[in-house]
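Only a single protein chain was left out; the remaining protein chains are all shown in position.
Note that the chains are named A and B in the order they appear, and that numbering of residues resets to 1 at the start of each chain.
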Amino acid sequence: MRTPEINRKRFELARRCVYVVIALAVIIPYFFNPKQEFKPMAEVVSVYEKIDAMKPGDQVLMAFDYDPSSEAELYPMSMALLRHCFKKGVIPVIVTHWFAGLGLFEKACNEAAEDANSMWGKKIVSGRDYALLGFRPGWTDLIVKIERDLKGAYETDYFKQPTRGMKALEGVNSLEDFELMIDLAAGATVEFWIAYGTDKSGTPMAAGTTAVSAPDLYPFYKSGQMIGFMGGLRGAADYEKLLKIPDRGERGMLAQSAAHIIIILLVLGANVHMFAKRLFGNKRD
Amino acid sequence: MFLKRTLPLLIVFTIGSLAFVHDFIPHPLSGEFRSEMASWMMIIGGFGMFLGVYSLMHMHITRIRQKMAGWGYSVFVFIGAVGMIATGVYGDIVGVSKDDIDLFDWGYKYIQVPCGATIFSILAFFVASAAFRTFRAKNMAAGLLLGAAVIVMFGRVPICEAVGGWVFNDRQAIVNVANAIMNYPNLAVKRGLLLGIGLAAIAQSVRVLFGVERTYLGGAD
Partner (left out) sequence: MRKSAAVIVKPLTTLAVIALAAMLPAGRVAAQTRPATTTQATTQRAILAEAIPVAESLRAFDLPNDGGKGIIVQWAKPADEPNGVTYIVQIARTKADFQAGKFETQEVSPSPKALASAKPAYFGYSDDANKLYYAEIVPAAVFGPAKPGPLTPERLKKFADKGVLTPSELDRALAAMKLLPQPAPTTKPTTSPAAKEQHKLTPAQQAELEWYQVLAAYLTKLDGEHVDAEIDTINSAPYSFRLGVKLDGQVALVSHDGEPIVVEAQAVVNLFKWGKLNNLILSLAFSAVVVAFIQVAKRKPGLFIRKIAGLEAIDEAIGRATEMDRPVFFTHGSGSVTALPVIASLNILSRIAYRAAEHDSRVRVMNQDPITTAVSQEIVQQAYTEAGRPDAYNPDEVSLVASDQFSYVAAVSGRMVREEPGAIFLMGTFGADSLLLSETGASTGAIQIAGTDSYTQLPFFVTTCDYTLMGEELYAASAYLSREPRLLGSLRGQDVGKAFIMIVLVLGIILFTAAAAVKGWDLDWLRRLLEASNA
């Protein structure tokens, strides 16, 4: 019988070993940048195709419901979506439930606007080519409010400009007036948007989440409540590939491959160890 | 008793029932009512933040005053809060010229963003550690789960396409199996869970609406 103290020490040792291996698996691939061939997933392709089929001047409501903690996975998605919108002349209207992410969203808009200028010679102006409406409290209540009266929920945008009369919001008064709604979520907001927003207004919806939460979205995707979604860094990489603008998503794929393989090997190794113990009659565990 | 029990329960029943029927009534009045309720909730939420901040500050002041274990961390709460508020207010009132460093932006970009990302990235280590410790094919069901997990994990990274092409002469072979696992067995289980949770949530709502469940008002009857 092993004492709890020994068990605890073994637990700590195993943990530390796993951490070191994972750290190496994630860090080392960042020094290499080989070209990787992969086919974008169908759920990402449908989001891309929806935006690609839009006309200039169409508006997309984007809820960037994340903060710096999930920046690694969701920021590349935001960039890919904004670049695509600016390229097509589609107007992204950005709202958020997470005030701590506002600085990131402003940065994303500025960076995508600069890219649009350098890549396609387009001068992107806030209030005309996009609207960053910013944060309001209320969670589900904010969604209910936006579903009915967007300009009532946001009388001014993030830059304190009045939303009524804003060119980017011309013709949109409520959620049903948008061609598409996309929620990039680090938390549970996707379900809120479906239940309180798009299911009522009938607006097509897409989403992007961290890889941990991506399996959550399959029931909604398969039931048609969502036209598609991006899951984790792989989702961002797929979108970048479709857009043909490689960035952090595609670059992160090698590290992700390495980490997944290491975890698989660790799990398989632990199982081999367990079977070996059983085979040789070691019943201490 | 009336103010602590009967009135709150009446409010819950009335507003809850109206919120329920709102979904079925397209009349503008119904929409305005829901919109008005949403505004009230947002305002109450804003005031709630004051309560929260008071509770947070009170707790940390007590910890510092009583020199409780780890009180030094409480000092950091104040340094962070006061520092960010001060730089934010300064930037807003006095303004920061283009050439100067905006300390608020600096704190956000170089402290909050990396700290948040660090905490999130710990998840990768924890997932690996938890999987390593607990994923054992101890019986048939656990073995199936392990097999599915390995295929899905491998099927989600680009390298699987190269391996699929090499082993099965079809780059999408492993991806397709991973997708099938996600689209069918995974989805079936999730739908089952969702239906159960949905029914339980409706039952819970009925209990709350009719005042059968009232612990949330502060303790039992």
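What to note about this one:
Convention: a residue touches a chain if its C-beta (ideal position, glycine included) is under 8 Å from a C-beta of that chain, and two chains touch if they have at least 3 such contacts.
Computed from a predicted structure; not experimentally measured.
Summary of contacts with the chain left out: across A:V44, A:V60 or A:A113, the touching residue is A:A113. Between the chain not shown and the residues B:I122, B:L144, B:V167 or B:A180, the one that touches is B:I122.
Check A:A63, A:A80 or A:M166 against the missing chain and you find that the one touching it is A:M166. Contact with the omitted chain, checked across A:V20, A:A42, A:M119 or A:A188, is made by A:A188. Interface residues of subunit B with the unshown chain, by the touch rule above, are 20, 23-28, 31, 41, 44-45, 48-53, 55-56, 58-59, 62-63, 69-70, 73, 95, 97-98, 115-116, 119-120, 122-123, 126-127, 129-131, 133-135, 190, 193-197, 199-208, 210, 212-213, 215-220.
Although one chain is not displayed, its contacts with subunit A can still be listed: residues 4, 8, 11-12, 15, 67, 69-70, 100, 109-110, 113-114, 124-128, 139-140, 151, 155-156, 159-162, 164-168, 171, 176-177, 179, 186-188, 199-204, 210, 212-213, 215-216.
As a convention for this text, only the chains that are shown with their structure count from here on.
Measuring from the averaged C-alpha position of subunit A to that of subunit B gives a distance of 15 Å. Interface residues of subunit B facing subunit A in the complex, by the touch rule stated above, are 23, 31, 34-35, 37-39, 41-42, 45-46, 49, 105, 108-109, 112-117, 119-121, 123-125, 127-129, 131-133, 135-138, 146, 149-150, 153-154, 156-159, 161-162, 171-172, 175, 179, 182-183, 186-187, 190-191, 194.
Residues 11, 14-15, 18-19, 21-23, 26, 36-39, 41, 67-72, 100, 103-104, 136-139, 141-142, 144-145, 148-149, 152, 200, 211-212, 215-216, 218-219, 222, 234, 237, 253, 256-257, 259-264, 266-268, 270-271, 274 of subunit A are the ones that touch subunit B when the two sit in their complex.
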